[in-house]
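As you look at this complex, bear in mind that one protein chain is not there, while each of the others sits in place.
Naming follows writing order (A, B and C), and every chain is counted from residue 1.
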Amino acid sequence: MAQVLSGGLRRVIGDGEGVPDGRVDGLDDADLLDLYRSLVLLRTYDERSVVYHRQGRIGTYAIFWNHEAMQVGSAHALADEDWIFPSYRESAIGLLRGIPASTLLSWWRGHPAGWWNPADYNVASICVPIATHVPHAAGLAWGKRLRGESAVAITYFGDGATSEGAFHEGANFAAVMRAPLILFCNNNGWAISTPLAAQTRAETLADKAVGYGMPGVRVDGGDVLAVFEATREAVERARAGEGPTFVEAVSYRAAPHATADDPRAYIDLARVEEEKRRECVGRYEGYLRRLGLLSDEEREEIRSGAAALMREGIARAEAEPAPDPSILFEHALASPPPSFAQDLAELRRILGRTEAGGAASPRPSGPEGAGPEGSV
Amino acid sequence: MAQVLSGGLRRVIGDGEGVPDGRVDGLDDADLLDLYRSLVLLRTYDERSVVYHRQGRIGTYAIFWNHEAMQVGSAHALADEDWIFPSYRESAIGLLRGIPASTLLSWWRGHPAGWWNPADYNVASICVPIATHVPHAAGLAWGKRLRGESAVAITYFGDGATSEGAFHEGANFAAVMRAPLILFCNNNGWAISTPLAAQTRAETLADKAVGYGMPGVRVDGGDVLAVFEATREAVERARAGEGPTFVEAVSYRAAPHATADDPRAYIDLARVEEEKRRECVGRYEGYLRRLGLLSDEEREEIRSGAAALMREGIARAEAEPAPDPSILFEHALASPPPSFAQDLAELRRILGRTEAGGAASPRPSGPEGAGPEGSV
Amino acid sequence: MRELTLVEAVNDALHVELERDGSVLVLGEDVGRAGGVFRATAGLLDRFGPDRCVDTPLAEAGILGTAVGLCMAGWRPVCEMQYDAFSYPCLDQLITHVGRYRWRTGGGMDFPITIRMPYGGGVRAPELHDDSPETYYVHTPGVKVAIPATPADAKGLLAAAVRDPDPVVVLEPKLVYRTARGEVPEGEYVVQLGQARLAREGSDLTLVAYGAMVGVAERAADVLEASVEVLDLRTLKPLDEEALLASAAKTGRVVLVQEAPRTCGYAAELAAVLAEKAILDLRGPVLRVTGYDVPYPYWAIEDAYMPSVARVVDAARRLLAFA
Partner (left out) sequence: MRELTLVEAVNDALHVELERDGSVLVLGEDVGRAGGVFRATAGLLDRFGPDRCVDTPLAEAGILGTAVGLCMAGWRPVCEMQYDAFSYPCLDQLITHVGRYRWRTGGGMDFPITIRMPYGGGVRAPELHDDSPETYYVHTPGVKVAIPATPADAKGLLAAAVRDPDPVVVLEPKLVYRTARGEVPEGEYVVQLGQARLAREGSDLTLVAYGAMVGVAERAADVLEASVEVLDLRTLKPLDEEALLASAAKTGRVVLVQEAPRTCGYAAELAAVLAEKAILDLRGPVLRVTGYDVPYPYWAIEDAYMPSVARVVDAARRLLAFA
């Protein structure tokens, strides 16, 4: 069971010194190792992606370093039938549901091979505009309930997202419809350069739950076990028909907002260094080691497995042929108008006369590129 | 001082039986009679307007019967420099600031004589789309504070309005900017046909304040003195630089939503009857009588004064000449493009050939009218 | 066949479609207990229950945003926006998600959302109950737009929208909600999207209109001393380009009528199509009769704002007199 820290923050993992480790009921040793595998997978994905970006192999990329515990802990609390609604910050969470790394890397390469059908994995498309997916998740959860199905949904968003009207309307719909939804707030303290104090005067973001008549809980976002446990309780409530829960996972953004961002102008660098020292994967590694559950060999095996998966993923993504211009028109509408075929024919005629295909350079700034090309 | 009832509802006026009357510090007898005058003024305006509508002299009209105590109590707690941001439900609140009845009646006649310059009365234009004026009020209050001025603002909205993103964003901006704002929620239990229970799962609307880090207070919306006192405290906080307050005034909609609405299909008629018996003007009249502050003659004088004002108002409004078509173009832009003059010239040419002016029948449903022509 | 008003035909279509397909549900403000402020959804709550006719919180972005999620759960949501101008809060969801989500899934998932609302002016209503917002919808990729002018089309187009695999916006001309009466087929009845209706045949000049402006065009045709064709577009997106070009080729003279403000209104699109594809057929300029580029005015002066029979007649005569 989690301890509740000051500020109502739940925590399970100790510090190896004064603060003792806890245990989470129902998680056996294999489960604990599974969590570790997922953490390493996401960490590896993230670190490799930053390198791929520097190498010009993917475009602007939203770094989620030190957010892995929030994503892994919560996603592991779900059943396969449950739906995930990620923001750009959880772009790789689909890895935990079997979406190939190449698909996600293709998405960051601006390539249609980055598409997937949400129904194949119960993972919605990555949402770029802030908070607009919160009502989607509320609608899915409500819709499942209306059908008498037992699936629940989780939606991820940041501290900044709580300022948007879309968050508010989605949360309120979920509460009113008793939708089985977990509103998972990744409170990393920053919305790009805007600190939490410029975002809200609420004492905690979990306080927002009161206004929707739903429970709000706070958890240490660097503690994968505390996140797991808090989310599991929210999932149980949801599945029991008791409606949505707001989970505030408190963390700190120890990396730039995205590859295009330089946080040195605004961030507290000492705090970042401190956070880097207590980053979430290392914390969990220490926990497993104290329990004697992780050997150096296992650790290496897991890491190299993840690295291999990434190598294969980027190779596949890079092997994708340049998309054909027909892709512009092909999926916009299920029943397209005749003008689409005419437009495509004309485009093909013109492209045929000039150069083949419309493949763009993978470098985010083309010859006329604007530089910081995506706040995401 | 107000008593706090169950549900945290503040109340000053007793029931003439078991519940004793309270007094509000700082209000002398003249002040108490002023409140009464304002209540009668608004009540008279409202009742006459419903009649004028039936007579086809004004269009669709949003009835505010039994909402007078909320409007009068709060508006009296303001200084003249303070700004009021009304919704359609507070359409006549400008009467308390000296806006002529004819202006407000003209507004409901769809006539440009219903215009006023907000800066002349510190009363913003009537806001028709729900909750969209909340950010305006937050901006005004914030802007005044930035200028070092001492004015505060109040914005009125309904229970339904709290579901809109615009309410959320406005409230949050006000809190973050420490804007001197009173968010005054007229909780009359209904948004047209939608009851509060279908609008939110929050225990009270005042609970929403928690999520913005501002105080939330609840008051009996039928008790003009309790409303006055609660608003005065909020105004004092605001003026002292302590930021916004959410005031939930609890009432019940005892009249149709608007003249076009027939609530019999959805409302609890017994509850309406009960509410009519305890309507707010009568309650305050009883209070004054128990204090010996209101004689029959004074009552009649005040009432007939208000009635005369309305007679004069409607006469003036009806005497307004039909607006000239130039009004379409005249005020849309401070620096209009040449096309406006061309369009007007063409329009005049055509109207000259057919009939004069563009005066429409004051009857809301023209020959092709659609009937319930405005939910407002 | 019975005679119905336009809004009764809408109501009829909803009853038929909810009956036909258990995955259709209606949501919006006051659609349940009250049956809609125009009673377009009257009777649905009683017949289909509160799960399929849902009074939502007062939040238009929430209505359309949850509709996206409802689709993902297998529903076919029909969203009511209470009025034209109150649909604007949903534009963000429309543009960023509703029109794009299918493409984003590589065609893997359909979003059969219907958004319907009363629209247009002339009804002596307070501010912001009178807008003609079709441009905002028509310009948005991934979304279809239909606007009926008759009760039968109101039923048939709405049924087509509900059955369409893509998001469809249906704008219902509230000015004629109760005055447009006409025969409406009983039971299932569908009018295919993308097919204009020749409301009147003629050979000298074409009036192109949609919604409440079809009636204005017809009355102008009555007045004019020429043989006037009236084309009721019925669907704005996709446009029935063939019908438009055929009529322009036949008459060589086209007047476009639209209530919305002029700049970038739908008549601009029609004029652009004609300027590109009918330039050799045209015997004179393409004229637009539209609302002005100003805020929709208060109703005591709205008749001067709305395209009137007199303005349409004037434009037509100028065009007929064109050298």
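Methods note: contacts are C-beta pairs under 8 Å (C-beta built on N, C-alpha and C of every residue); 3 or more make two chains touch, one makes a residue touch a chain.
Keep in mind the model is a prediction, meaning the values are calculated, not measured.
Remark: the absent chain touches shown chains A, B, C in the intact complex.
Checked against the full complex, the candidates C:E127, C:D166, C:D232 or C:E259 give a single residue touching the omitted chain, namely C:E127. Of the candidate positions C:V176, C:V294 or C:V309, contact with the hidden chain is made by C:V294. Note on the undisplayed chain: of the listed residues B:D46, B:E169, B:E248 or B:D261, the one touching it is B:E169.
Touch with the hidden chain on the side of chain B covers residues 83, 112, 115-120, 124-125, 129, 132-144, 146-147, 149, 153, 165-166, 169-170, 172-173, 176-177, 330-335, 337-339. Along chain A, the points of touch with the absent chain fall at residues 59-60, 88, 107-112, 114, 128-130, 160-161, 163-166, 191-194, 198-200, 260-261, 265-266, 322-323, 325, 327-329, 332, 339-340, 343, 347, 349-351, 353-354, 357-376. In the full complex, chain C contacts the hidden chain through residues 85, 88-89, 91-92, 95-96, 99-100, 103-104, 127-128, 135-136, 138-142, 237, 239, 260-261, 263-269, 271-272, 274-277, 279, 282, 284-288, 292-297.
The rule we apply is simple: only the chains that are shown with their structure count from here on.
Taking each chain's centre as the mean of its CA atoms, A is the chain most distant from chain C. Rounded to whole angstrom, the centroid-to-centroid distance between chain B and chain C, based on C-alpha atoms, equals 34 Å.
Averaging Cα coordinates per chain places chain A and chain B 45 Å apart. Centres computed as Cα averages put chain A at a distance of 40 Å from chain C.
Within chain B, the positions touching two or more other chains are listed as 163-166, 198-200. Residues of chain C in contact with at least two other chains: 56-57, 59, 61-62, 89.
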